[in-house]
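The complex appears here without one of its protein chains, the remainder shown in place.
Take a look at chain A:
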Amino acid sequence: MNTFFVLYRKELLEMLRNYKWIWVPLVFILLGAMQPVTTYFLPQILAGAGNMPEGAVIEIPTPQGSEVLAQTLQQYNTLGVLIITLSFMAVISGERNSGTAAMILVKPVSYTTFVLSKWSAMLSLTAVAFTAGYAVSLYYTNILIGDVGAGGFWKSLLIYMIWLLFVGTLTVTSSALLRSPGGAAFTALGATAVLAIATSLFPKAMAWSPGKLTGLAAQSMQTGLWDEKTWMVVLLSFVIVALMIMISVLALRSKPSLDN
């Protein structure tokens, strides 16, 4: 366990050195704040766009606070997921390609510890960035749009965090399986997209699919609901995450460096 913390701290330090601890949270905060602000100023933006016919009356119903937060999650669904995959695409393959992995793994460090330290560092950054961004979004929504129930907020935060954990783990696994970082990012993004499409196409067969997490997060934001189905989806996601970590460990064990 001790080596785990040493490696974990090394990972955190490295993420600080290449500015990840600064730019990822900043981008999440900006994305989160953008949604309520643009929703609030939408009438002015449309009026300022200028290509409206003379005398056109624009009636835009002011959305509920919870709707705006659900839209924020949509925003994270595209750009947030993209940023997570892109910033962690080299998490294992980079170490393997540069030979650092081989150098660390000749020391008494188990493959599991190595992968877990990288995975938890990634998870910490994702959790901090997302929580900060979502909290800022809540703050602006409360000021500009209207009150949002705290219960729904915490539930959707938790559910969406599990989704990001799933996406991040997918990236780590692809990075352990593939040599090129770009390929890993592409695979992770493709798999998420396929999962989302399959989940919406086959609602019966994919009733417990992790692809449901995004929808459930938005739904629990609006209704504060957390039922049995949610538990099953969450549980299955955790199982898949554990499996993916095992696959990454096996992939690294079978190929710890490029030249064997």
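Please note the rule applied: a residue touches a chain if its C-beta (ideal position, glycine included) is under 8 Å from a C-beta of that chain, and two chains touch if they have at least 3 such contacts; residues count from 1.
The definition used in the following text is that contacts and distances are computed from a predicted model.
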Protein that the absent chain corresponds to, by UniProt name, given "Negative regulatory protein YxlE", "Acetolactate synthase small subunit", "Putative tricarboxylic transport membrane protein" or "Cytochrome b6-f complex iron-sulfur subunit": "Negative regulatory protein YxlE"
Quick one: which of A:I29, A:A196, A:M221 or A:M244 touches the chain that's been left out? A:I29
Among the options A:L12, A:L144, A:L158 or A:A191, the absent chain makes contact with A:L144
In the whole complex, what residues of chain A lie against the chain that is missing from view? 17-20, 22-23, 26-27, 29-30, 33-34, 37, 83, 86-87, 140, 143-146
